[in-house]
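Every protein chain except one is present and positioned as in the full complex.
Naming follows writing order (A and B), and every chain is counted from residue 1.
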Amino acid sequence: MPTIPLSWFLLVGAGLFSIGLYGALARRNAVAVLMGVELLLNAVNINLVAFNRYITPAQVTGQVFTVFVLAIAAAEAAVGLALIIAIYRTRDTVNLDEIDLLKG
Amino acid sequence: MTIPAIDMLAILPQTIVIVTALLVLLVDAAAGQARIDRQVLPWLSLLGLAAAAAAAVWLSLSGQPHYFQEMAVADGYSLTVMLVILLTAGLGVLLAQATVPHISHQAGAYYGLLLLSAAGMMFMGAALDLLVVFLALEILSLALYVLVGFNRAEARSAEASLKYFLLGAFSSGFFLYGIALVYGATASTNLEAIGAALAQGTGASASQSLYLYAGVAMLLIGFGFKIAMAPFHMWTPDAYQGAPTPVTGFMSVATKAAAFGAFMRVFVIALPAAQPQWSWALAILATLTMTLGNLAALRQSSLKRMLAYSSIAHAGYALVGLVPGTSQGVSAVLFYLFSYVFMNLGAFAVVTALERLGENDVLNGNFAGLADRRPALAAAMAIFMFSLAGIPPFVGFFAKFFVFSAAMAEGWGWLVLVGVLNSVLSAFYYLSVTVQMYFRKADETPAVAEAAGKSKPGLRRAEGKGKKGAAAPAAAAQPAETALALSTRSLSVAVFIAALGTVAVGLWPAPWTQWISQAVTAVFGG
Partner (left out) sequence: MQLLFFLILAAAAIAGALGVVVSKKPVYSALSLLVNFAVAAVLFITLQAQFVAVVQIIVYAGAIVVLFLFVIMLIGGDLPGVAVRPRARAVAAVAALVAGVLALAGLGYALVAGSPAATSGAVPGNGSVQAIGEALFTTYLLPFELASVLLLVAMIGAVALARKDST
């Protein structure tokens, strides 16, 4: 087995996930929030590939999963950024604090 | 490398829907040159949905489950979920026919995305692998994000879309992390393989059970977002209120059906080993969901927002059926989703009919005196409200009854009590709509005047929308009776079908429950 324990990779993944979480929640700029979401997906990719290497080394499940996650991340980014541009055209802002017409 | 044998029948209904979506897009693209009226698009969509439904019925009558490798299956359970989704999509198309021409010039994209999201939802119910669940979830979500923002003349539509998107993307991050952890604990993403591995005690070691429980919790969060379960429901009121009403109706029912379809299969088939834990978690979350939804719904003045909170509460009722993790509970939830199609989509159809041109919402006050002006519409709305409140003999009563008795059978008495109390609470706001319709005169309530002045400059409309922006105040200035400009024949048909379903399934529930419980028992065991 490789010399670096699995848990270290998972630790890195978890760290990145938490940072992404913070970014997605704390930032007020919609583009920055979307970047936080991309960080989340990337953190999971590290987990998936590490699990693949350590737990099912003879299969490619985790790696294939990662390839699909990449496709999904790209699709999400495309739709999300198109949405952000559509909002920016009408409202001149991407600040989530100023986008607040909907209130109970 | 050998090419595997493939049973295409397993994905026949979904394939039909996807092909229809492509046809719709092609016809839309050609419509400009070939002088085809774009009114043909909804009919084409309906035709495709009907064909897919016919295929699903044929497959389930043939009895034999069809497997697409180990990825998806067409068995009784998934076909039932598919039929619920197809029915919802059909009604959604009927509703859209009245509205889409007024809000957008991209009818092709609208119906195409509606059909593709329906296809994604159908794959949710059929998925046997977490990878397929995730991809299907993303297909339906991406299509819905765009549909929510489809009303370009309404700034709130785009805003709802952005909020829904950011929270949805966020939740798929959680869902994916959950999948990764479950994969780490069990070395597979296939639902049955996960179940088998856990049954053999694979997840027993300390680190594995840590991954497993963390993973299950993350999956729960991911599904919770999609079915609008508290405390992950924050996006729901905004998205439902801002979206074009036909989209709200479609997503409020179909997304729930799809997410529950996958939710139940994942938790009951793959994760029975962790059932004591997730049952308790679900019971607490269901309590929270019902109570928060109903309490918030009591305070709403916008009808769409009220229905949004009501749909949160209904997600809570449906969750009660999943808590025991039995096949009785699963069939009760399926029946709940089936009946929810009629009553909730019916309510949204009435809202659509009452909307004025250029306006995207209806205040409670707009209902005042509706019984005098539109007696048929008012009667239909009363039926939907009674059914949503769970008053017999409408279908909503039986739906709640089956769900609660499934929970009761496994000794979740306190949960059932909470559910019943919540139903009583919800009756207040449902019945107040009925009271408005029948016992108030239109001019008594100040809300109508408020609604008339509602096209305020604060809502900045899109550039180049001057034409529509001017039309809205003109329509709003007219008296309420003549402003019901949106109602068309297809809308009346939708209201009629929904009301018929609410009453008929309520009066004769037996054949439907039999069909569902047979389908579920074949898949989930006795």
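By our rule, a residue touches a chain if its C-beta (ideal position, glycine included) is under 8 Å from a C-beta of that chain, and two chains touch if they have at least 3 such contacts.
Quick caveat, the model's predicted, so the values are computed rather than measured.
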- Pick out which of B:Ser104, B:Gln275, B:Ser405 or B:Thr521 touches the chain that's been left out of the picture. B:Ser104
- Task: Determine and list the chain B residues touching the chain excluded from the picture.
- Result: 1-4, 6, 11, 18, 25, 68-72, 104-106, 109-110, 112-113, 116-117, 119-120, 123, 129, 131-132, 135-136, 138-139, 142-143, 145-146, 149-150, 152, 462, 464
- Message: Using the document's contact rule, name the residues of chain A that touch the chain not shown here.
- Response: 1-4, 8-9, 11-12, 15-16, 19-20, 22-23, 26-27, 29, 31-32, 34-36, 38-39, 42, 45-46, 49-50, 52-53, 57-58, 60, 63-64, 66-68, 70-79, 81-86, 88, 92-94
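Following the convention adopted for this analysis, only the chains that are shown with their structure count from here on.
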- Message: Centroid from C-alpha atoms only, then distance chain A to chain B, rounded to Å. What do you get?
- Response: 26
- Task: Please name which positions on chain B make contact with chain A in the complex.
- Result: 131, 134-135, 138, 142, 145-146, 149, 155-156, 158-163, 165-166, 169-170, 172-174, 176-177, 179-181, 183-184, 187-189, 207, 237-238, 241-242, 296, 299-300, 305, 458-463
- For chain A, which residues are in contact with chain B within the complex? 7, 10, 17, 20, 24, 30, 33-34, 37, 40-41, 43-44, 47-48, 51, 55-56, 61-62, 64-65, 68-69, 72, 75-76, 79-80, 83-84, 86-87, 89-91, 96, 99-102, 104
